[in-house]
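Here the complex is missing a single protein chain, while all its other protein chains stay put.
As written, the chain order gives the labels A, B and C, with residue 1 at the start of each chain.
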Amino acid sequence: MGTQVRDQAQELLTLYERMALVRRTEKAAHDLFLSGLVKGTTHLAAGHEAIAVGASAALRADDYVFATYRGHHHTLARGATPEECLAELMSRATGLCRAKGGSMHLTKAATGMLGSYAIVGAHLPMAVGAAWSARLRGTGQIAVAFFGDGATNIGAFHEALNLAAVWKLPVLFVCENNLYMEYTPIADVTAVARPAADRASAYGIPGETVDGNDVVLVREAVSRLAERARAGDGPALLEAETYRHFGHSRADPATYRPAEEVERWLKHDPLDVARGQLTELGVPTETLAQADERVRDVVQKAVDAAKAAPGPDPREALTDVWADGGAAWRT
Amino acid sequence: MGTQVRDQAQELLTLYERMALVRRTEKAAHDLFLSGLVKGTTHLAAGHEAIAVGASAALRADDYVFATYRGHHHTLARGATPEECLAELMSRATGLCRAKGGSMHLTKAATGMLGSYAIVGAHLPMAVGAAWSARLRGTGQIAVAFFGDGATNIGAFHEALNLAAVWKLPVLFVCENNLYMEYTPIADVTAVARPAADRASAYGIPGETVDGNDVVLVREAVSRLAERARAGDGPALLEAETYRHFGHSRADPATYRPAEEVERWLKHDPLDVARGQLTELGVPTETLAQADERVRDVVQKAVDAAKAAPGPDPREALTDVWADGGAAWRT
Amino acid sequence: MADVIDGQPAIQRQITYREAVAEGIAREMRRDPAVVCLGEDIAAAGGVFKTTVGLLEEFGPGRVWDTPISEQAIVGAAMGAAMTGMRPVAEIMFSDFLACCWDYLANEIPKVRYMTGGQVTVPLVVRTANGGGLGFGAQHSQATENWAFTIPGLKIAAPATPADVIGMMAAAIRSDDPVVFFEHKGLLASKGAPPPPDHVVELGRAAVVREGGDVTLVALASMVPVALEAAQRLDEEGIEAEVVDLRCLVPLDMSTVLASLARTSRLVTVEENPYQGGWGGTLVSVVADEGFGLLDAPVRRVAGECVPLPFADALEEQVIPTVDKVVATVRALAAY
Partner (left out) sequence: MADVIDGQPAIQRQITYREAVAEGIAREMRRDPAVVCLGEDIAAAGGVFKTTVGLLEEFGPGRVWDTPISEQAIVGAAMGAAMTGMRPVAEIMFSDFLACCWDYLANEIPKVRYMTGGQVTVPLVVRTANGGGLGFGAQHSQATENWAFTIPGLKIAAPATPADVIGMMAAAIRSDDPVVFFEHKGLLASKGAPPPPDHVVELGRAAVVREGGDVTLVALASMVPVALEAAQRLDEEGIEAEVVDLRCLVPLDMSTVLASLARTSRLVTVEENPYQGGWGGTLVSVVADEGFGLLDAPVRRVAGECVPLPFADALEEQVIPTVDKVVATVRALAAY
């Protein structure tokens, strides 16, 4: 194995392990949901890991990321620990958002993960604003908004892209096209075949597609577009094709998806793709098994710790509205 | 003069006269505004007449039209009388909207002119809905939304076009590109050169441009696209290039526009273009003068009648909220 | 869908609030071909809350339309269709998302009739899943009736029982005025007796759902069962609470409220929404004017705290009124 190949393998192994960590954490979240320890709802990203991990690997530590209610993978990819994520889902005081956000609002501002937003499309203009701010402050940061195929049909998408293009801002719009909005095929409700990429020309910006289940390709595409944005050449649209392994949310069995389609995509699992690439690079199976083992261990400890953590102090309900920490609206 | 040419000339003369009527009515509105008889605000369409008159000539009497606050021309083109329009502007009980709407909300539902809307872009989805309704009722009607270049950057534009395309509805989107939003050049705030036409590909629909100051070309383009829509081939986007002779509204002197640009466009006045075409078709100057005379007469009578009309009964303030005619919100 | 109700003695059958929504729509679709439905995932999927199950099957794709995620286009198109002869029933999945098409609800739909001097009517219904208590967090849990209440020109319905869902849905769809119809997520699984055929509950009629002479509790939607349970508990302490289910915010049935107050002399509102800007404020202000002479004690509002809705159960129940809070408030008031 030459040095270059070894480095390449090492890097990819790191990405693989991070994807495995996301997968395993979500699996734990799902199990906890089924056993009643996670309330409300969850939107698992299993199947989408390569997009979050590949993109994250292409970004600077101080770049900004905005995600949707389907945002576990992005939060973890930006360095949140499984423990603080699971604790949030389990309504613990130690959760990322102190049990005020829940699955749909995972946020880790300290690492530039500026939030998961549950109104489709709403965060795209925010990402534009963060990019504008980066430009104004001259920091060289960029902002990335991740969103679903369904979000490409909402007004905020259009306004965000136009403004970003007009102001030539350092922002990337990354569409995770998993073929469905909730239960309706995106093709049934979208005027063009590529819901994101086919819209790029309306804003005079590059529109690319990438295999969203190949972490290497995602990292490459995001690197290239990020560099471009950082160089002052403006925003770009990247459509990453992927598929979700679970239903849209919670207990949705996703029976609206043809069995053949599901099967085809499950065979193109981002973890398997990475495993295949690692094997081709000569990484032995036991190395992968060790990585998997580490992940299992981390997540198990996270589950245990989250389970053991206390719930929130009920008085927390009346904090954090205002910057002074309080919630008083009158004298 | 052959029959064909004679018919052509006759038709064009009718269009010319209607454009002149619009122009003259707006001139009267402007004068009345300056003399304090029109309150609030006005957004004159002088310069845009060919778009309204040309499009209207291409439509069926039962088609639906939706316009913006800059809607005098469309209202008149769809058969409202100068008197009822001016009476509305002058807050008379005899106004089109019984003095409740004003210049920005001229509406003549009886002739399919379903309203002037003052929130940019809001009426595009309404036109989509009217087209959907026409389809559901199987009437063969189409709907047309007229809007400005500035409206192409608002979210409702995007949502309306996508839905219209997906449902293949009989609706036309006609952009009156007059190069400016209020005081800001549209080019400064739009990512593409053709704010409307360059967006058509994002919805997989035809996007055309036309000289919006040539009533014949406008009529042709709208005819063609209307036929297509009526035949079930779906929506289309038409960008008509034009220019407003006055400022954006009221007393705006429009000093933000380069003198050279203004001059160039004033030379391409839609009335002059039609006059030139009529002359070429062999129509004598005195025929045009007679048309102008008729128009002057109609508008003068309209002004007089509107002036003489009574103001609204103050009790009208509390009618017309509900379909029962009343406004009661509680027992 | 008909068999939800027909075919068995009504007395033995119970219908869920969720089923009542679909049944209420179906009844009107059978009656009037101008009624059409549109919204996200409402057709093939039967709605994410399963409140439109069976409609596509019974009425076909020409009357039940799946849309893109385009709230403005959904409600804007419904408006255009309503102006031209149809009676659209548009679904906005969660009432929080009304904010995404607020221009239509604030500026277009409620104003077009007035501003055209009565030239057009807009007979449409915007249905939406409303309210909290399910751990859906800040952006999927709000009780947003008050947003609409700030806008003259919208009728506002918020039923509390399956029978009212059906009866008020009939009235809403038949209404020539626009109606925003709030279906409470927390009540979807609740059950009740199904109403007879052609059951119509006129909009703007509150219901006295429990009689009592000591205090009037005025509640809406999910707060009606809370108020009823509180009344039950208060009964055990010897306090007789009358419970008024408002049913609608517009038209607001002040007559029923004032008549109850004339009997009880004490008033407490029970509101899921935040105190600031809540409907209870408007209601109390009418009472403080026209009913001032009837009052023997301060008026209290048990309303939501003025914070976004938190995710954790333990926090959410601090924010949304509970039976305990209502009981404690009434108890204190009775002692005034």
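Just so it is clear, a contact is a pair of C-beta atoms (placed from the backbone, for glycine too) under 8 Å apart; a residue touches a chain by one contact, two chains touch by 3 or more.
Here the structure is a predicted model, which is why all the values come from computation and not from measurement.
Considering the complete complex, the chain that is not shown touches A, B, C. Touch with the chain that is not drawn comes from one residue among A:V22, A:I51, A:C85 or A:L163, which is A:L163. Of the options A:G40, A:G54 or A:G155, the residue whose C-beta touches the omitted chain is A:G155. Among A:Y64, A:F146 or A:Y180, only A:Y64 touches the chain left out of the display. Touching the chain that is not shown, out of C:A106, C:A172 or C:V330: C:A106 (per the contact rule at the top). As for the chain not pictured, it touches chain A at residues 64, 66, 95-101, 105, 107-110, 114-115, 117, 119, 122-134, 136-137, 143, 155-156, 159-160, 162-163, 166-167, 319-325, 327-331.
For chain C, the residues touching the chain absent from view are 96-97, 99-100, 102-103, 105-107, 110-111, 114-115, 137-139, 144, 146-147, 149-153, 250, 252, 273-285, 287-290, 292-293, 295, 297-301, 305-308, 310-311. Think of the hidden chain as still there; on chain B it touches residues 39-41, 88, 91, 97, 99-102, 104-105, 117-121, 150-151, 153-155, 181-184, 188-190, 256, 311-312, 314-318, 321, 327, 329-330.
Note that only the chains that are shown with their structure count from here on.
A separation of 40 Å divides the Cα centre of chain B from that of chain C.
Separating the CA-averaged centres of chain A and chain C is a span of 36 Å.
Shown for chain A are the residues that touch two or more other chains, namely 153-155, 188-190. Residue positions of chain C with contacts to 2 or more other chains are 67-68, 70-72.
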